[in-house]
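Excluded from the complex is one protein chain; the other protein chains are retained at their positions.
A, B, C, D and E are the chain letters, set down in written order, and residue numbers restart from 1 in every chain.
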């Protein structure tokens, strides 16, 4: 209280400016800067929450919703969410194109086109998510109602985020789709790259520690437990030793596969339809349909596969 | 700015309504709907935060609390939390009974009875949690004070949530208890089903990835590390291939057991008193008291158990 | 609505007071209490968010930031964050010294000294974090820009928290540093004790389930994947069976080591420079530089190391 | 910081309890108390804000509203506002009837009836308010658009509040209607008792200091300026010297009257159609149609009226 | 969106700094500045709201308050409000003494003494306010309950503020007391200087435009209507033409006086007990007890007084 503290702000601010300047110089960014053109994590979070409510009004919407006003709620909430999404998409499009020649009119048109396509995909998205909800309900003996599934299952929350993120990823909006994926990752411990292609009736139970890579392909009615990894084996490098980006490097999991907790499946291999992968199994080779791999039998089994 | 965007809201709202209608038709829910009668996740979160403050006022209460006003804070906070809890319980009771004949008076009386029993259990709950706090303090060489334990240990946060959730689970409030469990799961990565029965002086260190199933039974002075699973082995199905719900299917862990990180214990087996389970061990058979299982000795050890 | 509920508040408040009194009696705390002198988790969270913005204004600062106002934003945000940090540090210093003789003037001077040193370390902290960002960008084939890394990678968020927490840990502020570490743990599933010493260009990918212990030492350019544990083997106890606190008990990881997902490395062992540890490997002995351990070769490999 | 302050809370709380008990004893309220059953000012404020937006969506609704979503906004906002209003009405009905025998079912039915009638009156209310807006636009040479009138004129804000409050006053909800009137009074300085009956195309300019009493009756196309009082002359008392409540005691102002700033009109007198009352005029007798009273001519004029 | 706006911030910030520097130079404040030591208007607002709730818990407290928890609410709310008040008082004491020699210990002791005296005065304050509430109820024929009076009468809100502000004014806290008075002024249009001394059972009806000066003295059972001024006549100046501050310059109004709307009473005159002052009367001379002044009779009446 007596005398006032003094943090030497001027010198710290100057030093921080120098650190930024050095970094920009090193990375050839000295000319490009005007304003920040990155999406906002908290804005994206609000959008996803609103979309979730609009998709499942009676279960994820406001607690006092009544049937009479369901459509009004859905229409009004969608409208606000889509406008907010438009603003975030604009930011990413400006960001994405800053280094190329570009004009605003184009970005505005592009952004609106994306929102329009996204909006019109929502009814199908809802029907797809319904299959996931039913998969969870039927896949967990502890589940007592589909309402519990929607309110309480982190796997459902992760899948809602993923299916929205995947749509935007396909539109070329990597940042937005990654932000959405990380929101789910932070809330659930389930880390699905928005690039992963996942069929209907997908169920992740418990989920903490699940990692699904960018180029993974998952069929229909697949069930996955906590700490399962669908990852890359080794990364390929170019001549300069830099990692090659964008290669298909994660597993293909066919329909009706079950993968128990802690299993690690690496590389562009295929797990054949209807297979069961036991807990903690470590797998880097493809499996034919109907395989049943456990820690006990893994050496032989894997041998057979080759 | 020029012309205003148009999202074809009417058609999307209509299509979403159809998707909901189809779902309701498929699941025989066309008649039941009036209003949303599901508890609210954010309301439950506020209740748990308030209860935590009332249970540990000087450590989880407001930062400017002084001894003089401790009881006023506790009384006022409890009052608000119990009233809010009453409202959430009403919602779940209405939900739970919608399909059966039921009358409001009954629900109101039931709800108040539950709150009253819960309220009167709080002093014992506090004493029980004190044993958990001491277990954490004594169980982790990095812990320097019990205050640090309460402020910083995710395991303590998970146990506070679990002991509250378990009380409500025993009152038949599955949704509320599951919401509470998932709040802890999301914040800590520790996934304890509210049905699990856990004795005093329980300590989970680090905790990310821990999964404890609905019918697990854990004794006193048990210590558990990150990524430990107390799970089910296989789920039994009925004649139609539907999973059977409500079977005892998770392990019994007796007093004074320690389970190191990554161990997976599956099925209705018993880990005898005073046993130690090493890291990453995979266990599906019972162990006698005093067992000491590690990855190295596991084949023999398990052989002996049989 | 008819009659008002009654929770027997007086008796519960009395019983809770007794539970607290018993606990204080048992732990010899009956005399010390005046007011709560513990840092506040939510205050600390706000401070870290503000510091993150001040360190990376164009990527973690406000969405409408423009270059013209960058320094004003940095200066104003830092000022508020440092003042808030000063208040939290005062609380911990009062807490830390309550049991010894102490006088306020000293605490005020100490607190200001800590803030001043912390503030002046920020430019170096930023340069250090720049190396971590580049390590993430080069270490993940899915990363398309450094901006994506800062916005979306939980590993970066964890490292920002850790480097701040570690500074405060070195100043003797255990509670504050642990709170910061747990904020990152809750958001990312990455659990790094603030005591761990970590060199530049550190990258954690995916991250859920990573645990790094208090006395771990990590070199430069180390890469770590999800569910990796750098833990203690067994805890040593004193004559009374109490765990010994403060012993060096976690691994030393030298420069340019890569540790793949799920690997568990326990005890005060050394992983030699440039080694690669395969997924799910369980390791309790030191490795010479350039080692390459996988599940397949581990028995031999480890044998060789001895 | 040194020692903690102590406010002798216990003794103050006890003394305050005694003061409340004495008051309750004095006013015969010792038995009635259970819970607080009074409407909430801030809840009512939110309801009025929402209703204003629903009535004038493009001008008082959200800033990003577009024509496409107007009806969704109106429906959703109305729904929330009407539900919230229902809750406040319940509180007042319980309050109003506490002293008589009463049962809940009745109150619930009554409350819903009131909301239903209020809801169905909204379209007419909007059309009525449109006449007020046009009156303001035509009545003030400084007004440049009807949009400015709705956004900026305190008189319009006061009239929106009044017309809503008056509807509820007619339903017997005195507390709610008075709270609404005071919200307008506090925001604008215009104090209209909700009992006042006011015809269409009413305009108050500037408005600060305007007071319009409970039994005032105002015709169509009346214009009023700041600091005008339509008040009571003297209050009649009963035999015990208590003021008589509910008597018609305020002026009747007929169609097309203009009352300039500061005029004071007291008692149950009638200002005839088309009259003009000059600034600061003090008037306690009736005036025939077409009168024109100013400070200058008031003695004669009033004489003529007799 | 295309290019980023640029506001020439550096030059404006520099110019504003110069404007501040010039002002400080002109007013001899160049040396004193360290930090801002002025109370905060919004902090004071929160304190008054909390105190109002603690004084009238069942009517101005939280809407869900029940009798069982009344004392807990009062104790907890008071505690928070008194701590917050202590902080504001410290700020003003530091401010007040900056120009003289002063030491912190003293200020802390002084601040706590003021809070302690204020806290212990609250029960009497409540009893005093009860007389004001009854005066309003009996003084307005439109009032139907004391609850309506507390919820809806701006005069009561102004008197609650005034009686708190006056206590602090007497402790020498001019800034705090003036901030409180202006909060009431802004909300009600009633402007009472905190220095005014006002007896019990005071009632202001409608209130907009009421002004009561610093040295006014008002007896018991006084009733005042809107736009009444109890002001100063002319200000006396010193030799340099500066206004003399602190002179008794406002009216003394004795017991049982009624002052109707718009009356202006100026100078250190005395309105004798039981007098009635008519609407719009302009008065600058004292009146004997029992006077009855109206616009009509004022010339004679005033003549009589002389």
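Here is the rule we use: a residue touches a chain if its C-beta (ideal position, glycine included) is under 8 Å from a C-beta of that chain, and two chains touch if they have at least 3 such contacts.
Predicted model, so just to flag it, every value in this text is computed and none were measured.
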Identified contact with the non-displayed chain, of E:62, E:199, E:231 or E:289: E:231
Candidate in contact with the missing chain, chosen from B:35, B:199 or B:274: B:35
Option from D:227, D:253 or D:266 whose C-beta touches the chain left out: D:227
Contacts of chain E with the absent chain, listed as residue ranges: 5, 7-13, 15-20, 22-23, 27, 33-36, 38-41, 43, 91, 95, 174-175, 178-179, 181-182, 185-186, 189, 191, 193, 195, 208-209, 211, 213-214, 227, 229, 231-232, 235, 242-247, 249, 262, 264, 266, 280, 282
Chain not shown, touching residues in chain A: 4-7, 9-10, 13, 66-69, 72
Positions on chain C where the hidden chain makes contact: 62, 64, 66, 68-69, 71-80, 83
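Everything that follows uses one rule, which is that only the chains that are shown with their structure count from here on.
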Numbering shared by both copies at the chain C-chain B contact, with half separating same from different: different
Repeat of the A-C interface, chosen from C-E, B-C or B-D (over half of contact pairs identical by residue number): B-C
Computed distance of Cα centres, chain D from chain C, in Å: 58
Averaged-CA centre spacing for the pair chain E and chain B, given as whole angstrom: 53
Residues of chain B whose C-beta touches two or more other chains: 5, 7, 9-10, 13, 62, 64, 66-69, 71-72, 74-75, 78-79, 83, 189, 208-209, 227, 262, 280
